[in-house]
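Complex shown without one protein chain; remaining protein chains in place.
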Amino acid sequence: MDVQGHIWHIPQEPGAFARARDLTAAALATWGWPSERVEVAVLLVSELVTNAHRHAGTDAWLHVEPLPDGVRIAVRDESPAPLARRTPGVATASGGFGLHLLDHLAAGWGVDNRADGKRVWADVLGAPGNA
Amino acid sequence: MDVQGHIWHIPQEPGAFARARDLTAAALATWGWPSERVEVAVLLVSELVTNAHRHAGTDAWLHVEPLPDGVRIAVRDESPAPLARRTPGVATASGGFGLHLLDHLAAGWGVDNRADGKRVWADVLGAPGNA
Amino acid sequence: MAVREENLDIEVDIRDDATAVLTVGGELDIETATFLHHHMANQFTHGRRHLVLDLSALVFMDSSGLNVVIKGSREARDKGGDVHLVSPTPAVRRLLEITGLTVTTPLHNDVEAAVEAIRQAGEEQA
Partner (left out) sequence: MAVREENLDIEVDIRDDATAVLTVGGELDIETATFLHHHMANQFTHGRRHLVLDLSALVFMDSSGLNVVIKGSREARDKGGDVHLVSPTPAVRRLLEITGLTVTTPLHNDVEAAVEAIRQAGEEQA
């Protein structure tokens, strides 16, 4: 693949999350991804951009980079505030499902911290079998 | 630098932390690092290996890899249990200083999660000025 | 780039004093979730404690959408009713399964099956 990936600035404005999803879906479609896998990547993008705007409270920068066997999505924000694992409870409606979805749907994910913010990344494999 | 770095298995046994420090110090000395910077890397190695044995409760694998401007140390363990930020309090003696030291001494650090465990990495720059 | 229109369509069909069917189409995320919650809360205010959400035209839902469905279900149960979900797309169904929602929330293949289940439960109680 000679496409080197995309970086998009996702400012805090109406329609931001839908736009991040559209951009991701369009990029993966160009790379010939099956829709079932596109949906997984788009869901994780929606979670990560939502967390950046809502919890970090800053604009977000969305990276979509091809991997040999999938795609790495990464969302950078400008807050050093760390992620917090919450125990998601259907009974309590307390939220906390975002990181749970990363655990289940990403082949791997992580957080990179710098003094000026952080980057949360997740790898989505291109074929459903080998996740 | 043509040295591609080291990986050492650090099992849970007496002297493990001292051994991890010795190996790190020896590698950085070979690469011509000044002792002041070696000390920073060695401190972070001690913190990360201690956390792997004590909190993850598994053996640790220590990676020491040269970067263009420093070194990346990374400690892998076999537990998916996430790190937890604690508010370190000198008054309460509650611990929680390890991640605080990463924030202050590493140019960047992060956690990579996989289903079979995780890897905590930290970048230490080679010259004190540009951290 | 022009600002993307948020897109969530909700149609409400009252079946009886206690039962409403909400047909939810489009995308359910943190921006549109409040809109769905308003619709659900409005039905509760009017005494409808059994809500059927027809999700067959919902093309996207994330954890923010899920949180609102959970919140609505809890409110429905507080009133002695429940929220029933109908025919989610495969992507939405995957979200419901991974998060354990399918364990606590009734899922049906079509709206009439959901309405029938509500009716039968009512008769058993009476």
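Labels A, B and C are assigned to the chains in the order they are written; within every chain, residues are numbered from 1.
FYI, contacts are C-beta pairs under 8 Å (C-beta built on N, C-alpha and C of every residue); 3 or more make two chains touch, one makes a residue touch a chain.
The structure displayed is predicted, hence computed values, not measured ones.
Trainee: So there's a chain missing from this view; which of the remaining chains does it actually touch?
Mentor: Its contacts among the visible chains are B.
Trainee: Hey, which of B:Glu47, B:Asp77 or B:Asp123 is the one touching the hidden chain?
Mentor: Looking across B:Glu47, B:Asp77 or B:Asp123, the contact with the absent chain belongs to B:Glu47.
Trainee: Which of these touches the unseen chain: B:Gly32, B:Pro68 or B:Gly95?
Mentor: Spelled out, the listed residue whose C-beta touches the missing chain is B:Gly95.
Trainee: So that we can see where the missing chain sits, which residues of chain B does it touch?
Mentor: 13-15, 17-19, 21-22, 36, 39, 42-43, 46-47, 50, 54, 88, 90-91, 93, 95, 97-98, 100-101, 104-105
Note that only the chains that are shown with their structure count from here on.
Trainee: Can you work out the whole-Å distance between the CA centroids of chain A and chain B?
Mentor: That pair's centroid distance is 27 Å.
Trainee: Between chain B and chain C, what's the gap in Å when you average each chain's C-alpha atoms?
Mentor: 48
Trainee: With chain centres taken as the means of their Cα atoms, state the distance from chain A to chain C in Å.
Mentor: 26
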